[in-house]
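Let me begin by handing over the structure; questions about it come next.
A single protein chain has been omitted; all remaining protein chains appear in their positions.
Then we have chain A:
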Amino acid sequence: MAAHLKKRVYEEFTKVVQQQHEDLSTKKLRLTKPSKSAALHVDLCKATSPADALQYLLQFARKPVEVESIEGVVRILLEHYYKENDASVRLKIASLLGLLSKTAGFSPDCIMDDAINTLQNEKSHQVLAQLLDTLLVIGTKLTENPSVRMRLVEVACKHLTDSSHGVRNKCLQLIGCLGPVEKGVAKEVESQAAKDVQKIIGDHFNDQDPRVRTAAIKAMLQLHERGLKLQQAIYSQACKLLADDYEQVRSAAVQLIWVLSQLYPESIVPIPSSNEEIRLVDDAFGKICHMVSDGSWVVRVQAAKLLGSMQQVSSHFLEQTLDKKLMSDLRRKRTAHERAKELYSSGEFSSGRKWGDDAPKEEIDTGAVNLIESGACGAFVHGLEDEMYEVRIAAVEALCMLAQSSPSFAEKCLDFLVDMFNDEIEEVRLQSIHTMRKISNNITLREDQLDTVLAVLEDSSRDIREALHELLCCTNVSTKEGIHLALVELLKNLTKYPTDRESIWKCLKFLGSRHPTLVLPLVPELLSTHPFFDTPEPDMDDPAYIAVLVLIFNAAKSCPTMPALFSDHTFRHYAYLRDSLSHLVPPLRLPGRKLVSSPVSSSITPHEDPSQQFLHQSLERVYNLQHLDPQGIQELLEFTIRDLQRLGELQSELAGMADFTATYLQCQLLLIKALQEKLWNVAAPLYLKQNALASTAAKQILEETYKMEFMYSGVESRQVVIIHHMRLQAKALQLIVTARTTRGVEPLFGMCEKFLQEVDSFQRCFISELPHMQGSFVDKLLDLMPRLVTSKPSEVVKILQTTLRQSTFLHLPLPDQLHRATANIIEPTGESDNPLRFTSGLVVALDIDATLEHVQDPQGTVKVQVLYPDGQAQIIHPKAADFRNPGPGRHRLITQVYLSHTAWTEPCQIEVRLLLAYNSNRSKASAKVPKCTWSESLEALPQSENVIEGTIPFSKPVKVYIMPKPARR
């Protein structure tokens, strides 16, 4: 076999040489690549010193190898391996073997035997470790083959006694990845070395090298991940490892304990040094809690994270985590409420004055000592106070998860979460606000807590404020004073940061609808009505007044007695607001008045929604009219488009759908218009006008189709076909127009060929959808395809023209959910009259703050465009970290763009807008080019020719006034 292969290699080699000769003589390009293996062989033979050989190998590793020649390459490498004396070269060869066997499509079972053989004679520990690594790669590729796995595990077990940690490490890794998981298999081959992998691995928990210990634990975890049920006996071993000197061991041990606690939550384990027994999950919880005050922060983060997912733990253990003071008898039995009270009376933290009282009382308290050791005590208090913010965030997340599953715990952890609102790091603050929002169903805020929460409203960070508004949307407040307080603080927030308007209104809307009974007694005060006197009518445009009204109207929705307290102007304002801010003000049933709102009862489901019906009806109408006179079709389309656009404006939920269809109809309309030009039959030089119209129509249709394809989220393949079809029609139109206007046939050849290629690729991409497209343009075209390919361009054009005219109008099916990507630049506002001055040649940073909705993968697609008055345009790619994700489908871009220009004589405006970049490759997710596994192999990736890249502007441009000053000398 080997000899045969070698022969093949040499054949390849000779072929290459000949080819080069040919190249020289005829200078003809041939697309054959020289064989890698042969070249490598030559190189390695040439190498005089180990360093040389290493260089060759390194160079070789930079390029990919074709699947077919891998085996040959491996043989050559192995041959050199046996000859090589230098360990470093052998090491590199071993690593190359591993890399090669990773190549997709190559089955490494043929080289396994060789790799195992090399293992036997190898002396260098490093090379041994690398070889084992290679075996691991081979093994992971051949996981379905149990005998191969058994064999590899046996090999690994044999090398477990090696004196080098690296080798033992790899052996354990191999056993972890390949050890038998199924019980049955283990029994069959019980006689062999791989008896009980768990025991073998477990023996290495006490290895002298910490790295091996870590590897052993990791291997155990790996076995668990692969589905082996770990034995409970490991638990006590793992507990001992928690006290290890090395952080990576402790960190892995914490994970192992967590895994075991999930596997055997209800088993009973004894507490050492006492006769008591507790559930394993409680014991594990205590131990992991203990690790929250570990010396290494890596372990602390790990422990804090895992705590969150231990939901079976019993409640009294859970609650201990928040109680640091069990030891101190004085404060042992205080409830959270008392604590808050005591906070105000300033007794608590002035412990300096209380020292003397503490000591004697604590001496009695010896029973608690054991509890401190067992650790759960105050774990979260420690975690939340930790020095590293990573630990604090992990602790907050864990709190969140535990509180979601336990309402009583949620109630208790509230104080601590509220405390976190004052953390020094913004991320932690934000995280704790989000956490609070997530658990808000379980809790009711006390007044003093609300007070602290509201204090954060003054925070200068917009993120924090918005998060807080969202929190307030879903909080339960217990008293009317609380509501009042919240309103006052929100209004204060409004005056301080007027940009928060929308968010505050929304917040008050929910606050009102959640607490109607609490708002009711506040109404007279809020509206400043007086029983006897008429009060002046407030200013309707005052955002603060609107905020108050939003609160009241939403409360009034479920509180029918409230409108009786309104004064006349309130009703008028209601009517106005109901119309202008319909999303904030609900329909009210007002006594003694005509119902201002439409009598829409909320019971109507979205499917029966009249607006949705309207949408469908109008579409039906369009689709049904296939053979009307052109004039009629055009008019109907125009009307429908207008209707749809208006519908989109009115009904925000349907906006995406309406816009999408309107765009499609618009395209169709354009196409029809272009085709129905009477001037089509006029001689070429005369229809300049027609030409302009048709070609712009084609261009516009192309643009619109890209928008349709990339700007809407929720577009399915059914729609994509239609869009592509429309694009194809546009291209056909373009071709016809060009054919008409250009003289000579030469340029047409290329265009025709390109067009036919596109038709071809369309057919390939959407073969499954073609049956649905009876009678369409492409359907007809494909029928004529054989004729088209052979005919001359002028004929092609003719055929195209007729097909285009005869083809039917395709029905655009609507997906369930369709959203248009929108962007709104909040900052800069574009209202400033003060130019941004900077020295020309230097840069100035412009802060940009924008909200994006329904943009998929904004990190890759959203760009910022800056247009200078001289027409110069700049496209800036924001960093991935600049995007935040405040909610599903919503993104927020906060970034800085750098502007620079040469000196101007006076300030001028530049335009900033957001662009959505698209790439036609991305849409065909199914036909993704498999990424080459070999590193840095860009050359192997052929750029597909029909990739179209472009950008769609999707936000309103904002004008910024800037003034580059000439530099002073």
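Following the convention adopted for this analysis, a contact is a pair of C-beta atoms (placed from the backbone, for glycine too) under 8 Å apart; a residue touches a chain by one contact, two chains touch by 3 or more; residues count from 1.
In this section, contacts and distances are computed from a predicted model.
> Among "Integrator complex subunit 11", "hydroxymethylglutaryl-CoA lyase", "Tryptophan 2,3-dioxygenase" or "Centromere protein X", go ahead and choose the protein name stored in UniProt for the chain not displayed.
The UniProt record for the chain left out of view names it "Integrator complex subunit 11".
> In the whole complex, not just what's shown, which of A:D52, A:E79 or A:E385 touches the removed chain?
Among A:D52, A:E79 or A:E385, only A:E385 touches the chain that is not shown.
> Among A:N117, A:N206 or A:S582, which one is in touch with the chain left out?
Checking each option in A:N117, A:N206 or A:S582, the one touching the absent chain turns out to be A:N206.
> Taking the full complex into account, find the residue in A:E71, A:E84, A:D459 or A:D659 that is in contact with the omitted chain.
Considering the complete complex, A:D459 is the one touching the chain left out.
> Quick one: which of A:F60, A:F416 or A:F755 touches the chain that's been left out?
Considering the complete complex, A:F416 is the one touching the chain left out.
> Of the residues A:G295, A:G871 or A:P888, I need the one that contacts the missing chain.
Reading the full complex, the residue touching the unseen chain is A:G295.
> Provide the residue numbers of chain A that touch the chain removed from this figure.
Answer for chain A: residues 161, 206-208, 245, 293, 295, 324-325, 327-328, 343, 346, 348-352, 355, 358-359, 362-363, 366, 369, 372-373, 378, 381, 384-389, 416, 419-420, 422-425, 452, 455, 458-461, 496 touch the chain left out.
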